[in-house]
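Left out: one protein chain. Kept in place: all the others.
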Amino acid sequence: MAEKILPPEELGRVDYSPPKKSWMDPKVEFRKGTFNYGAVPSSTSYLDLPFSRKWQPTDDDWQLPDNWKEIILNGLKDRLKKYRSLKVFMDICVRCGACADKCHFYIGSGDPKNMPVLRAELLRSVYRNDFTTAGKLLGKLAGGRKLTKEIIKEWFYYFYQCTECRRCSVFCPYGIDTAEITMMGRELLNLLGLDIDWITTPAANCFRTGNHLGIQPHGFKDSVEFAVDDLEEITGIRVEAPINKKGAEVLFIVPSADYFGDPHYFGFLGYLALLHEIGLDYTFSTFASEGGNFGLFHSAEMMKRLNAKMYMEAKRLGVKWILGGECGHMWRVIHQYMDTVNGPADFLEVPVSPITGTRFEHAASTKMIHIAEFTADLIKHGKLNLDKSRNDQWRVTFHDSCNPARAMGLLEEPRFILNSVCNHFYEMPENTIREQTFCCGSGAGLGTDENFEMRMRGGLPRANAVKYVQEQHDVNMLCCICAIDKATLPPLMDYWVPGIQVGALHELVGNALVMKGEKERVTDMRSNPLPGKEVTVDA
Amino acid sequence: MRDKGRIIIGLVIFLILITFPVWYNVARGKAGYVPQLEKPATVKQCVRDTSFMKAHHMDLLDEWRDRVVRKGEVMDIDMAGKPVEMSLTRTCLGCHHNREAFCNRCHSYMDVSPYCWDCHVDPKETK
Partner (left out) sequence: MKLFISLLAVLVLIILPLILVANGGDSIRYLFGVIVPYVGIAVFLFGIIYRVLHWARSPVPFRIVTTCGQQRSLPWIKSSKLENPHTIWGVLGRMLLEVLCFRSLFRNTKVELHEGPKLAYGADKWLWAAGLAFHWSLLIIFLRHFKYFAEPVPYFVTVIQNLDGFFQVGLPILYITDIIVVVALTYIFLRRVFVPQVRYISLPADYFALFLLLGITISGIVVRYFFKTDIVGVKELGTGLLSFHPVVPASIGVSFFIHLFLVSCLLMYFPFSKLMHMGGVFLSPTRNLVNNSRAKRHINPWNYPVKVHTYEEYEDEFREVMRAAGLPLEKE
């Protein structure tokens, strides 16, 4: 937790009137709580990133290489050549402002440069100055800005105040996607060695050990065995959780927080219970022990480098297809990038559920399906015996994670599952869910403690919508399918909406799932007593 | 993915649509057509000068109608200072005998359909 933060009533008083000075003035103040620390050299050098050095954003001198300007401009030129999205988005914005109050960071901070339009203009102004005729001739009059070191600092501040959630792109009449702009902006900064530690160190860990947390193979095995023990205590059933098993039908990849973090872990217990109950022949992998991909928040190249493990491991283990756990940006990568960057996965088969026989044609090429798709199919075919009342302690609302919602369209599957496993499910207001869902405020590598104030600001719209259902329906559980959500929503809830627990979809599935041969359950996955099963202590 | 083919098809469709009048004129073969009006053989001067009449004849007729119908006036003064009756049928058609060869040529060229003839009749045509 950050050392000092204003109380919610005060932080929640946001002034939206723009400042006197023009946005073209790049000066930013690196105030504690609103920015991320620079990457440590051990991580950047492990990944062979350029200009690895010790630095902090608060330093006066960022020790930029001598030819920094040339690097940026060439980098921009290169990306304009590679990405039509960037080229078109640089040219066609009309500055109508429809995106402005769609950004959670703008709503929570009132800083005009957090309006998606201005975030893009930070880069666009340099583009206009150096890549368009009007800008070259008219300069500032044409909206151009000469690239300066101050602008680099400004970029760093604001491109790490965007969670690439893409909510603005839903509202933009031309579909301009600020995530694309932010990604390019971050790639350019990385060319100068301006990486942030919360992204680069997990990426380095993942590159080496297979997961962001840096858990080594034996540690992974310990974690899984620990979970198997816990599940046995709750259900009386000792499940098998194979690791690195060659010839298994399915490779199951989950975000590393699922087996190491809380409350993710309760969802992990749910997975184990479910996969045991249906008797799926699956395996975990220690090498591909990370579903998430912090490389996505760094660069397309780093995303590809980290993602490569999934197909490499599926091939080595000889599985037929891959099942993926609950994680947001992981699914952006799998759905929109994996097959393109690391495919074709012609050594795998089109996923078929061995229990229901359903052929998942929509994943015919990538050969990887989301566990919510898999479980929804099981429930629809009546393959699971579910006791909804075992979730009666929860009054649940569902947080659509940005990426599954806006980069995939996984909206109904989790809702179908929720309606099948619990009795009390309430939606948040319609402008805050589904494709209009609000980010947790900590995605895209910004979920660090040093950035705490900005996270609370960015999370305000989400928290406020939860508060609404808390007041209307006594909601006490915020269910989600994203590892970053599960890590960052609890402090967000504690700050804005105390009394809300955060839980995984498959935690609720695990609670409701009646397993063959299980003992009478007295606790839920959290080892808390089930309703009506509280032990009364006589005096 | 480049989709060059689709983009070029799109551009071609755009160009065809936006240059519609060019090839339409070529197809109809009337690009050089300019309406030639039949001018009165005897009278050389209209009630106002020609350039005014070209741009504003509708204003004058409108004014005449109001003065005749609403104010009960009959006569106007023409540009030579001579009194002239404010009448479409008698004054205008008095010189421009052939409505078809005078009024309608420009009106159809410009796709204008004035509602003069909803009420007024050309005496010669009704016969």
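Should a chain be cited, it is by its letter among A and B, assigned in written order, with residues numbered from 1 in that chain.
Operating definition for what follows: contacts are C-beta pairs under 8 Å (C-beta built on N, C-alpha and C of every residue); 3 or more make two chains touch, one makes a residue touch a chain.
These numbers come from a predicted model, not from an experiment.
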Sole contact to the chain not displayed, among A:Val126, A:Cys172 or A:Leu348: A:Cys172
Touching residues (missing chain, whole complex) on chain A: 8-9, 12-14, 16-18, 23, 48, 80-89, 91-98, 100-102, 107, 112, 115, 117-118, 121, 132-134, 141-143, 166, 169-177, 180, 207-210, 216-218, 221-222, 243-246, 286-287, 300-301, 304-305, 308-309, 312-313, 316, 334-337, 339-341, 343-344, 358, 360-366, 368, 373, 376-377, 380, 405-413, 416, 429, 431-432, 434-436, 460-461, 464-465, 467
Absent-chain interface as seen on chain B, which is shown: 1-4, 7-8, 10-11, 14-15, 18-22, 24-26, 28, 30-35, 51, 54-56, 58-59, 62, 106, 108-112, 115
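The criterion applied here is as follows: only the chains that are shown with their structure count from here on.
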Distance between the centres, which are taken as Cα means, of chain B and chain A, whole angstrom: 68
